[in-house]
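Every protein chain of the complex appears in place save one, which is left out.
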Amino acid sequence: MIEAVGLTKRYGDKLAVDNLSFQVRPGAVTGFLGPNGSGKSTTMRMILGLDNPTAGTVTICGRPYRELPNAPRQVGALLDAKAVHGGRSARNHLLCLAQLSGIPARRVDEVLGVVGLHDVAKKRSRGFSLGMGQRLGIAAALLGDPQVLLFDEPVNGLDPEGILWVRNLMKSLAAEGRTVFVSSHLMSEMALTADHLIVIGRGRLLADMSVKDFIAANSAGFARVRTPDTEPQQREKLTSVLTEAGAHVLPEQDGALRVTGLPLPRISDLAHEAGVRLWELSPHQASLEEAYMRMTQEAVDYRSTADQKAGLMQPLPPGAEPPLPVPGQGQPGWYVPPPPQRDERASAPDTAQSSGTSGRPAAPAEQPSAPVAASAADPADSAPSEDAR
Amino acid sequence: MIELEGLTKRYGDKLAVDNLTFTVRPGTVTGFLGPNGAGKSTTMRMILGLDHPTAGSVRIDGRRYQELKDPLTYIGALLDAKAVHGGRSAYNHLLCLAQSNGIPARRVDEVLDIVGLTPVARKKAKNFSLGMSQRLGIAAALLGDPRILMFDEPVNGLDPEGIQWIRSLMKSLAAQGRTVFVSSHLMSEMALTADHLVVIGQGRLLADMSMADFIAQNSQCRVRIRTPERERMLDVLHTAGITAVEKDGGLLEVEGSRAERIGELAAEHRIVLHELSSQQSSLEEAFMQLTAGSVEYHAHTGQAQQTGGTGPAVVPAQPVAADTKKES
Amino acid sequence: MTTQIIRSEWTKIRSVASTVWTLSLALVVTVALGMLVSALTRHGFENMREQDRLSFDPTYISFAGMGLGQLAMIVFGVLVVTNEYSTGMIRTSLAAVPQRGVFLASKVAVATALALVVGMVTSFLAFFLGQALLGSLGTSLGEEGVLRAVIGGGLYMALIAMFSMGIAAMLRSPMLSLGILMPFFFLISGILGAVPATKKFGQFLPDQAGSRIMQVVIPAGDDTPYGPWGGLGIMALWVIAALAGGYLLLRKRDA
Partner (left out) sequence: MSTPQTPLPQQAAPPSWESGYTSPIPVVRAHLGHAIVSEWTKIRSVRSTVWTLGIYMLIVLGMGALIAWAIVRVPSEFHGSENPLAFGFFGLLVGSVCIITLGVLTVASEYGTGMIRTTMTACPSRIRVLAAKAVVFFLVAFTTTLFSAGLVALVHTALLDGTGARQPTGEEWLRGTLGISLYLAMLGLLSLAVGAILRHSAGAITLMIGVVLAPLVLAAFMQVESLEKLRDALFDYSIPSQMAVFYANTGATLRDSGPSGWDSLWIILGMTAAAFAVACVLLQKRDV
């Protein structure tokens, strides 16, 4: 059980964590979400007594971390997988941690087996990949067989096999009655692992609820309907029928329809009545990612913008011809850097009326924040498993 | 275009990369997959001329990396986000890279803006989170506006907003006709981003095909049907020679047939459907299937660890590691 | 091509704090110690022994801080090179500049130029301030050999930095490089040069040979087999050897 009360941390005049109060309960996997810079790591560090809070307290089983009689036996943490002396072997790294809290050396070999590092136990951790480092970090967290576990981005660098393993590991740790607190940016993973969510943004608590409630509160499900590709008139017919019945219908890229506002059997009945044959009729729960994006929109710190590429344009002396593109770089279908142009921004008054395009090349600008991705969520990803429950 | 031919790298007597031949083509996002220790990073380092191949060669647009003049304008790479001098500011880090390849300094401000790091451009990289470092690394890759881009685990440490951004960035880069080569362990991400896949295991090429082909080849397609007229549906399916399996909750599952066909059958017999969805295996399942034999660091599955006097339930070991999962 | 790499290296060098720290420390320590010793010497010159007065070298006295100041120069040279390795930046750098020889040459050239400028400023400052404090005992640039010694002081500092860079390029680790260079210059070289049995060998070590150029008055009974420029030449040979070793290893190794 982790309990934070009014937790606050100030760095200079930046408030990293602002009056945060929450509880992490045993027996469930609690996800800890938030955009970069929202104060997740700082909170974790304060839980572990690495940083001193400016105000407020955080306790584990009723005590501040630094007052626990034998902290690693009660709390296991994976903070930064690379926080290891590279010259020390995996086994010795764990051994010195075990000795620090009086854990027998046998236990070291056990956890090495658990994380699958027994073959490289005697190798120096400098040569480890990020995934192996992560496994070593998980081993260190499990070392004391603690009742509270904290993981910061546990699947970072793991391969798919490892990701699957961590997913199941966390679930079973929680099933044993332990408190499992996991921070992650991977919504698809979180949807599969966590039962409960704590979401923060700009250091403040945004949500503290179960995953199901969270998705339900922050998004709407929809139905995906597909009619025979060969007969577009069927699709139009269905669209008008459904719209009449009060549904909201959006066409999707692959020709399917995205229907909100009507239950599946009703859609089926309407299609039947209208004589429309269905090729697909599948329920879609909005993904955790969509729900999360909706909630944290305002709390994002580092936003990306489009690529202007003006910086690549060499300012040429006035009157000079822009050089021709290098021959051989213009193969069809390949990307060709836009030819250098005169920098029009240098003479501002002349370009006042065409300021919208000044300094911008002809090449298509990237649209990084386009919401393509969210709607194209993999059907096999999280939706079916949600549905199956 | 990146062309690998017979690329081999040997460390001592361990063959990290073994006679790898494939081509990464422009205009698509090519995913580069493989379990840990499969040789992905080594391959990427050899593409960039950082490691010398034991045998074989890599060509970037037909040339060896060492022969490229101003290589950043040909190929931009994100290898290790934390490979930055901590005491240097983000701006200066990019500036020294830009200068080494004759890229004007204004471009630095631009790429900083693209990745959204402008507010912290003058801050020391030491204090950056992994996500911010990752953005800095992506900025470095975009610096020379190159025709080839290579990303190693680009979403590592990015927050969901950043993940969505990099996803669409890679797609739009490919749509402009660039070559985009991405390695990642996150199958759900790959499924959303990549069009083509190159899969290696233990240094050898396992697959080089399109995403759709890959999933089709390494998995089975299932169709889920929910209908109030279950018995009739079963009959119809049976006469059509399709075997359906009854699942709990009135659900029918069909393997080896397409949803379109079943939809037509239902319409023909005027059967009302409450659900008709095809359950494609995820890329993750397909990948697990393919690479089962070449995983190097298997998590321990047994309960054999109760050796010491440390008592029972020492360890929450998982009987549900890869092997059991993919058979289901 | 090369100019843009040099500009890039210049950005790298000026944008880290360790450059400013080490170089300003080198300047301050050398000049301050030289001034202190010069002031103290003037104060008590009358009490000196006759023999010491005869071999009194006002130029060399003002360079008293060089022994400690070069410590900072060594750290500078080592950090310039090993920073790339300890941070992993080397991979980014070599991906941007695959021509490793050009890369190393540009890095060494920029760092040496900077070290030379700082070394010259340090040397001249130490000389002028030292002479000012020595007052009537002091000498001037016009005297025979003095200008050579002062310019030599600057060259010496630059060469020390270059030598450190060569060693660091071979060893790649800052701790290892400093761990070898510091005891070498401060203890081993000193002991080998002082013990009669090893003196013949010791005087050919880089710092001993190189620092010869800063002496104007040769002490009586000195039997060093090389002159001021000869000594600097010997030091330059060491530097070339170190850099060549660094280059060969860089070319051969995987980054």
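Per-chain numbering from 1; labels A, B and C assigned in written order.
Heads up, the rule we're going with is that a contact is a pair of C-beta atoms (placed from the backbone, for glycine too) under 8 Å apart; a residue touches a chain by one contact, two chains touch by 3 or more.
Please read all numbers here as calculations on a predicted model, not as lab measurements.
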| item | value |
| --- | --- |
| Touching the absent chain when the full complex is considered, from A:Met1, A:Leu15 or A:Met209 | A:Met1 |
| Residue, one of A:Arg73, A:Lys212, A:Arg258 or A:His272, that touches the chain absent here | A:Arg73 |
| Missing-chain contacts mapped onto subunit C | 33, 36-37, 40-41, 43-45, 47-48, 52, 61, 64, 67-68, 71-72, 75, 79, 174-175, 178-179, 182-183, 186-188, 191, 197 |
| Contact set of subunit A toward the excluded chain (per top definition) | 1, 26-27, 45, 48-52, 61-63, 65-75, 77, 79-80, 82-89, 92-93, 95-103, 107, 124, 140, 144-148, 173, 176-179 |
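Note that only the chains that are shown with their structure count from here on.
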| item | value |
| --- | --- |
| Per Cα centroids, the chain farthest from subunit B | C |
| For subunit B, residues contacting two or more additional chains | 82 |
| Subunit B-facing residues of subunit C, complex | 1, 4-5, 7-12, 15-18, 83-84, 87-99, 254-255 |
| Touch list for subunit B against partner subunit A, complex | 1, 26-27, 34-37, 41, 73, 82, 103-111, 113-117, 119-120, 129-132, 135, 142, 145, 147, 153, 155-165, 167-169, 171-173, 176-178, 185-189, 191-192, 224, 226, 228, 259-260, 263-264, 266-267, 270, 272-285, 287-288, 291, 295, 297-300, 304-305, 307-310, 313-318, 320-322, 325 |
| Complex contacts: residues of subunit B adjacent to subunit C | 45, 48-52, 65-66, 68-69, 71-72, 77, 79-80, 82-89, 92-93, 95-102, 140 |
